[in-house]
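Here the complex is missing one protein chain, while the rest keep their positions.
Now for chain A:
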Amino acid sequence: MAFRASVRRRVLVGALAVSCGAIVIDQAAPSLTAPVRSAAADVAGPVQNWVTGRDGTITRLTRERDAARRQVSADAADRATLQRLTALMGSAPAQGRLFVPAQIVGYVTGTTPSSLRRLTLDVGSADGVSNNLTVIAAGGLVGRVISTSRWNCEVQLLSDPTAVVGARVSGSGTVGSVSSVAPVGLPTRAPGLLTFTVAGLGPVAVGDKLVSLGSVDNRPYVPDVPIGTIVSVDPDRGQGSRTAVVRTDVSFDRLALVGVVLPADRTSPRPAVTGR
């Protein structure tokens, strides 16, 4: 025999003790036995591959198929982005304006998840974005930049309770302000509906289109960007001035691509004209 009986018994006892120890260690701390397993796999793997006659065909074809799938989905995503960008560039708010296209990478909701307050965009100061710039989408006004980092910026949406935008009814010229806070005495608006508060006594009617009034030096809002449509005029409940309900042209919960309008300061003075 290979061993004398006493040696064989000693080897056997040792092997059994090692097995018992291995069971305990493997159950208690599998990370300790993992190197043993991986070493055994390194040794046995090539032999197993050779025994089973496995060549790389399946692996190679699988890799090629996965790469093709990835390519297809990446192409589809690129096409969708290009379509959105084309739509944004051809839209009324973007007409004649210099803007940086941006994608939404984050959002902050209000007290209820149904109302969005802020967005995070993937452009920042490195792209020429600074605070108090107007953000537009293909539909109309989105909000303004309130803070900027190097590669990202934060946008305050029109639906943020602290946002107030000067607005004008595009036909009649009635001016006022748009905010998401309902006036005292009226019930809160449904999500997505804003309040237009008329300054003075100008007329306002259902179906009127609102555009932005613009701000000093075009910050934070550039003029003549569509905001929304009047869907109802509030009854007089003793509020300070006339108010109306506005449905925004942009649905803030379905934004994908927006544009940050870069400042285009006036360089030449406006000429005076003589009346006829």
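Details
Convention: contacts are C-beta pairs under 8 Å (C-beta built on N, C-alpha and C of every residue); 3 or more make two chains touch, one makes a residue touch a chain; residues count from 1.
The working rule: contacts and distances are computed from a predicted model.
UniProt lists the omitted chain of the complex under the protein name "Rod shape-determining protein MreD" (options: "Rod shape-determining protein MreD", "Xanthine dehydrogenase YagT iron-sulfur-binding subunit", "Transport permease protein" or "Phosphocarrier protein HPr"). The residue touching the chain not shown here, chosen from A:Thr52, A:Gln95 or A:Thr111, is A:Thr52. Taking the complete complex into account, A:Ser19 is the one of A:Ser19, A:Thr86, A:Ser147 or A:Thr162 that touches the chain left out. By the touch definition given at the top, chain A reaches the unshown chain through residues 1-2, 5, 8-9, 11-12, 15-16, 18-23, 25-27, 33, 36-37, 40-41, 44-45, 47-48, 51-52.
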